[in-house]
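First the structure, then my questions, so here it is.
All protein chains but one are shown in place.
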Amino acid sequence: MVKNYLHKVQYYETDKMGVTHHSNYLRFMEEARVDFLEQIGYGYDRMEKEGLVSPVISVNVNYVRPTTFGDKLQIAVKVKNVTAVKLTIDYTMTCNGDVVCAATSTHCFVDKNSRPISLKRVNPQLFELLSSLAEAKDI
Amino acid sequence: MVKNYLHKVQYYETDKMGVTHHSNYLRFMEEARVDFLEQIGYGYDRMEKEGLVSPVISVNVNYVRPTTFGDKLQIAVKVKNVTAVKLTIDYTMTCNGDVVCAATSTHCFVDKNSRPISLKRVNPQLFELLSSLAEAKDI
Amino acid sequence: MVKNYLHKVQYYETDKMGVTHHSNYLRFMEEARVDFLEQIGYGYDRMEKEGLVSPVISVNVNYVRPTTFGDKLQIAVKVKNVTAVKLTIDYTMTCNGDVVCAATSTHCFVDKNSRPISLKRVNPQLFELLSSLAEAKDI
Partner (left out) sequence: MVKNYLHKVQYYETDKMGVTHHSNYLRFMEEARVDFLEQIGYGYDRMEKEGLVSPVISVNVNYVRPTTFGDKLQIAVKVKNVTAVKLTIDYTMTCNGDVVCAATSTHCFVDKNSRPISLKRVNPQLFELLSSLAEAKDI
C-alpha cells in the first residue's frame, strides 16, 4: 500500500493574507507525485535512466480551506487514469481530518529529446503497473 | 482598453528540465490579475480600503508549450463570468505569437474577517463594472 | 541534544543549470531555524503567544558545492552569539558527508508592533537559554 505524503507548511510558503499561497499547492502536488512514483518503484533516477520524462500538461486545483504555517498536510495520491499517451493523477490533501485541497494533474510522456512517446510501447512494465493502480481503466 | 501584462521569465523560475517550472504560471496569473484590476481602477490599495478580498477558490491551467529564461510572455486577461458570489477570469499567455498557456481562476468575495459576501450587494459599482466586462453574463 | 534538520531537495528547487537555485538555501535555513527553536521549546506558537518576533536583519551564505534534486541535506544549527538585541545563528549543511553550504543569519527582536525590544529584559528565560547554547558569549 502506498502511504500518504506529508508536507509541513513552511513560513516562506505563506503570504500577507496569513495563509499558504495558492501557487505552492502545485509544488506540494509535485512533491507527493515524486514520492508516490518512488514508492511504486519508479523513482526519478530510474525514470531518467529509462529515458522517460513526464511533463505536466494541465492542472486543476480546488482550494477548499486555507492552511497556514506549521500545518501538516496529508496528501493522498491516486492514479486516476492512464492511456498510452496520458496519465492523470488525483490528489486529496487533508489537514486535521478536513479536506483542504483537491486537485488533478495530467501528464504526457516524452523521451530525452522531448518527443512524445507511447508509454505502452516504450515502457510496457510501467504502463501495466499504472494501469493496475488506476481507478478508471481506459486504454 | 486594458493592455496585456508582460512577464519576462526569470532564471530562478526555470527548473532542471531547462524550462519555466509549471507552478510559476499561477504566479504570472496573479501578477496579470493584479495589473488588470489596477488598470480598471481597482488596485489593491482601493480593494483593501473598501474591505474587499477575493481569494482564489480554483484554478485550471493548460500548459501548451514550454517557455524558458528570457522569454517574454504577453498575458491577456479577461473577465469570463461574474455573479454575486463568484468571479471567473481567463488568461491567455503568448510568446512570440504562440499560445504557451491558457488558464482560468475562480474567486469568491470575502470581507476582512474572511466571511463570504455578495459583491453585488456590498460593492455594486465594482460588480457592475466586472459585469460589463464579462464575456458571459450570468447573474 | 538538538538534532540536525533534514531537507530533501525538491524538483521545483532546481534551476536550468540543473542544480538547487541558490536563493533556496535561505529557505532551508529558515526551515532549520524554525525546527531548532521548536526543539529547544520555543516553537512559533509559543513565540507568537509571548509576542516575540525575530526578523532576519542580515545573511551571509557560502555556497561550497552544488546540490540537486533528491539530495538529502543535513543542516546543523548553532547559536553563534546572542546579545540583548541581536541573535546570530550558524548553519552547516552537508550532503553525503561533504559540506555543501555554510551560512549565518542575524536577527533582531521586535514586539507585535515591530518595535525593537531587548530580549534580555522582555524574555529573560529565552535569553538565558540562547546564551547557554551560544558558542561565543558576548553580552
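Going in written order, the chains are labelled A, B and C, and every chain counts its residues from 1.
Heads up, the rule we're going with is that a contact is a pair of C-beta atoms (placed from the backbone, for glycine too) under 8 Å apart; a residue touches a chain by one contact, two chains touch by 3 or more.
Keep in mind it's a predicted model, so treat the numbers as computed, not measured.
Here the missing chain is touched by one residue of C:V59, C:A76, C:I117 or C:L133, and it is C:V59.
Take subunit A: the residues that touch the chain left off the picture are 11-12, 14-16, 18-19, 21, 23, 68-69. As for the chain not pictured, it touches subunit B at residues 10-12, 27, 30-31, 34, 43-45, 69-70. Within the complete assembly, residues 17, 22-24, 26-27, 30, 53, 55-63, 66 of subunit C touch the chain that is not shown.
Note that in this section only the chains that are shown with their structure count from here on.
Rounded to a multiple of 5, the Cα-based rotation taking subunit A onto subunit C is 180 degrees. As a whole-number value, the distance joining the C-alpha centres of subunit A and subunit B reads 24 Å.
Look at where the CA atoms of subunit A average out and do the same for subunit C: the two points lie 30 Å apart. Rounded to a whole number, the gap between the C-alpha centres of subunit B and subunit C is 35 angstrom.
In subunit B, the residues that touch at least two other chains are 23.
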